[in-house]
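Missing here: one protein chain of the complex. Every other protein chain is in place.
Presenting chain A:
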Amino acid sequence: MLPLGQTNILTAGYIGKIWYPVGEVAVSLGGVQSVRWRKPRWLPTAKSRLFTIPKRPVIPVEETREIQRLYNNYRTSLRAVRHHLREEYLRTSATSEVALQQAAEEEAEHQRLMEYNRMENERIAALREIRIKKELEDDLARVAASKQKLAEQAAIKQEEALRIITETQELVKTFIKRENLEKAIEHALANPVDYNSAIDHEGHIYRGRNTKVQDVPEEDREKLARASQ
């Protein structure tokens, strides 16, 4: 056996006459030339290795026979195993009877599940119908309640507005009109109001500008409303 990395190039028909340079010895060896990629092709076999003949392995005859027997047995049993696996493969492959049966079973299962799915959908749809109806009713009730509440609020607001109007109308009566202006001025001049005042520690109030304590007699002093409490 040749070592790894060596290949034989058959030069059949070209013995001694090939296009690339090789060693003479290599060419004459029965048309077989060994190529080692380690060194260039045109280098001949090394001088030290030129005439060496590799030693052939010596295998005893009994061992050879035994090996032969083992290989025969191995090939036979391997063929049997291969045949068995081939049968198994054909049995389970996509177009086999078992596979077709399995596919049919799967299809039936799928149909069953689809039927179940349909029934479940119907059941859920009925429940949904009821739920939606109830939701609609609830919505209507809510809207009605809200409408009523809004109406109540509007009524309250209207009442408030009416109250304000009546109050304002009351107030309008006290306004000073143009024809009454002279009269009002006369009245105001005739009745001056003095807002000046003073208080003391006891809580008496002295209105007007005459706020000296000694000037006001004891019995005429006016008590403050808060202080008197």
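Structure notes:
The criterion applied here is as follows: contacts are C-beta pairs under 8 Å (C-beta built on N, C-alpha and C of every residue); 3 or more make two chains touch, one makes a residue touch a chain; residues count from 1.
Everything that follows uses one rule, which is that contacts and distances are computed from a predicted model.
The complex includes a chain that is not drawn, and of the options "Translin-associated protein X", "Checkpoint protein", "Small ribosomal subunit protein bS16m" or "GTP binding protein" the UniProt name matching it is "Small ribosomal subunit protein bS16m". When the whole complex is considered, the residue among A:43, A:81, A:119 or A:165 that touches the unshown chain is A:81. Residues touching the missing chain, restricted to chain A, are 67, 70-71, 73-74, 77-78, 81-82, 85-90 (touch as defined at the top).
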